[in-house]
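As you look at this complex, bear in mind that one protein chain is not there, while each of the others sits in place.
Labels run A and B following the written order; every chain starts at residue 1.
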Amino acid sequence: MEQNLGRRNNKYLAAGLVMTLLVAGVALLGVFWTPYGTTVMSASEKFHGPSLRHLFGTDNFGRDIFSRVMKGAGATILISGLVVSVSGAMGILAGAVTGYFGGILDEVMMRITDAVNGFPSVLLGLVIISVLGPGRQNVVISLVIVFTPSFIRIVRSEFIRLRDADYISRARMMGVGRLRILFVHILPNTMSTFWASVMIGFNNAILAESGMSFLGIGVQPPDATLGNMLSDAQGYLTRAPWYALAPGLTMVWIVLGFSLLGEGLRRTQT
Amino acid sequence: MRKRLLCCLFMALLTMTALGGCAGGTGESSGDKSSTESQGDSNATQAGEPKYGGSIVVGIQQDIDSLDPHKATAAGTKEILFNIFEGLVKPLEDGSLTGAVASDYTLSDDGLVYTFTLRDNVKFHSGEAVTAEDVKYSLERVSGLLDGTALISTMKAIQSVEIIDEKTVQVTVGSPNPELIYSFVAAIIPAGSGEDEAADPIGTGPFSFVSYTPQEGIRLAKNGAYWQEGLPYLDQVDFKIITSSDTALLEMQGGSIDIYPYLTDSQAKELSGSFQILSAASDVVQALFLNNAEKPLDDVRVRQAICYALDKDSVNDFVTGGNSVPIGSAMLPTLHDFYVDLNGVYGNAADIDKAKELLADAGYPDGFDLEITVPSNYEVHMQTAEVVVEQLKLAGINATINGVEWGTWLDQCYNGRQYQSTICGITCDMTPGYLLNRFQSESKKNFINFVNAEYDAAYASAQECVTLEERAQYYNQLQQILADEAGTAFLQIPPITIAMNPKLAGYKFYPVYVQDMSTVYFTE
Partner (left out) sequence: MRYLGKKFITLIITLFMVSVAAFVAFQIIPGDVVTSILGTEATPEREEQLRAELGLDQPPAKRYVNWITDVLRGDLGVSYRYSKNMNEMMPVTELIGDKLPVTLCLAAVSLFLIILVSIPLGVLWARSRNRILDAALSVATQVSMAIPSFFLGILVTYLLGICLKLFTPGGYVSYRESFWGFLGYLLFPAVSVAIPKIAMTARFLRNSLLTEMGSDYVRTAYSKGCSDKRVMYGHVLRNAMMPVVTFLGMIIAEIVAGSIVVEQVFGLPGVGRLLISSISTRDFPVVEILILYITFVVIFVYFLVDVLYRVIDPRISGR
């Protein structure tokens, strides 16, 4: 029974790894090379269905959808990766301090995170983009603002749980410095929960970026992301269903790969 | 494959007929080919015997800004109110005016006194007959004579409104203006109704107001006592607000909308199997507007380089399916007497060498960065921007798109003039001077900061002319200056493309932005 469970875990991990590596590889390749230019238009090749020439077909400007998906997936992964790493790092810092020390700082931080959490994330993005103007950096900034509070909460609750643990009180009695306790003794023990939330956060960031692009407040055309391609494609559903399917399924692929990876990691740890 | 080819041929035919119709501002029905039945009205779409009755749903893009016809300013509202209200005169499909509430008018030789004779039998939706009192009240309200606030700026010219007898009203203006008559399309409302109009609009039009639900739509019902015999045909018209044209497309495919007037070319192609697609030139001048006060666009050579780099034909191809009319200056080709074809100045195709040469001359041999601000809710402008970015790239200009909300666009670009360049459309009313007025140095609407003394002088001279013929000369000169100075990179007059239920006929296009439902009827 135990053995069986172990093998299944590996299946999750393996499937997730294969899917993620595949899409990451293609996206990475897209940085250096795509079959066609991603913004090159061709009036004679509008709305061609998938073929050997154009693997995923062409769009309303006759651009090669496969090339755009390559670039778009890269952009989407890059943005989500940036968002998760920045807000994850900020979450660790703020969460560690507020969780460990508590007090007035904690109270203030919690009210702020409450407010940000309560605010619909798309709306918050809309407001921030209206202030900063659209563009890639600003999408990252607004998503960082949206995502940081949840990381703070997760890290904070882990720190609260651990700060009263026996081994920490003993360390304190032995006169270990605060910083050392925070980052050497507690932090490593919060990592499994943290990584799990990073996996979820990454997926949520992908969905949020696409959601923003979908509402027209994300990365601006002609740059491709999966979200703005999908948004453009909605108008051509009957004429060119492949236009919506290509970026949509790629997005599902990425999210699925990552959640399988996360699930696999979680199971091997427990 | 064959099927697709046939479809393409069909589309090409359709496009040609539509374009052919364009010149006269009309469309040709394509849905019902077997029909030979011709109605007396030559300008309307022709198909089948008109049936009275029935109700239809018309998709609109924007919510109503006010139901008070004098306070409504959004084009999207005026196009609907056209069915509820009428002025002393109203436009015809060819851009000329005809009597509505007034049956006739005369203008004194000095151009200062208009005498309107009211038509018999014109009744408000409330059932009361229109009197000279009502006309006087309405004109005084829009001109600001009533309370000091002019609601329609051109009407400020009115100095007094006199009732001569119960069927005659005399209007005196401060200075002669042959274009002012177009402003008398302003709605006639019952005397004293004023602010009540916003809640319970009462006019004399072919349809009367039934109800309005914010964000959902507005319902109109047939005005049985309409003064034009036999009109309207339909019993009820629902204008339904659908903000996204993508959603509208889906609704049309599902059959829940009968008429939708703002299709993009690709959308029209998706619907061509199950709908009649009609197309005509719109009243929108689309351009890559250049802020003349911003570096490096303050250099005329840079502006000219941009004009040379643009390929109007390919914008037309990609965005509007070849249905646009390319333009080289600010005038609608449908205003025949005033329009000069200036496409030749920079050509309809791109001239990259010329562009690069001018850029090098101006000190930008390696090009420069250009930000194009676009109101992102307008799909036509967004798509145009995508094509334009690619075209400018060839000339070495590195353009980026900055999509903003309409509210932001109004504030930053139009009113604040804080932008480098923008792609959008400016609408025209039927007066030729309207489009040219905004490019005077001191005009409040001069959002491109175009400053040219010669232009200002010519515009001033035009205003002193009493006849339209004299004005036309100056207006030609103005268009030429605007093109030579490359005040802005004019692109095209995009088409209005509407899809209509194949069972309907009688839709009319106007050179102004209106949805006239009075002549629409069911054929089966």
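One rule holds for everything that comes next: contacts are C-beta pairs under 8 Å (C-beta built on N, C-alpha and C of every residue); 3 or more make two chains touch, one makes a residue touch a chain.
Since the model is a prediction, treat every value here as computed from it, not as a measurement.
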Response to the item:
Output for the hidden chain's shown neighbours is A, B
Fill in: Which of B:Ser175, B:Thr243, B:Ser274 or B:Thr467 contacts the chain that the document leaves out
B:Thr243
Fill in: Contact residue for the chain not shown (choose from B:Ile164, B:Ala199, B:Ala293 or B:Ala349)
B:Ala199
Fill in: Absent-chain contact - pick from A:Leu78, A:Leu93 or A:Leu256
A:Leu256
Worksheet item: Footprint of the hidden chain on chain A, which residues?
Response: 110-112, 114-115, 117-120, 122-123, 126-127, 130-131, 203, 206-207, 210-211, 214-215, 230, 233-234, 237-238, 241, 244, 248, 251-252, 255-256, 259-260, 263
Response to the item:
Missing-chain contacts on chain B, rising order, are 63, 65-67, 71, 73-75, 144, 148-153, 156, 195-196, 198-200, 213-216, 242-244, 247-248, 250-251, 253-256, 377, 405-412, 414-416, 444-445
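The working rule: only the chains that are shown with their structure count from here on.
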Worksheet item: Of all residues in chain A, which touch chain B in the complex?
Response: 39-41, 43, 46-47, 60-61, 130, 133-135, 216-217, 220-222, 234-239
Practice prompt. Could you pull out which chain B residues touch chain A in their complex?
Written response: 245-246, 249-250, 253, 264, 266-267, 269-270, 314, 317-318, 376-377, 379, 382-383, 385-387, 389-390, 400-405, 408
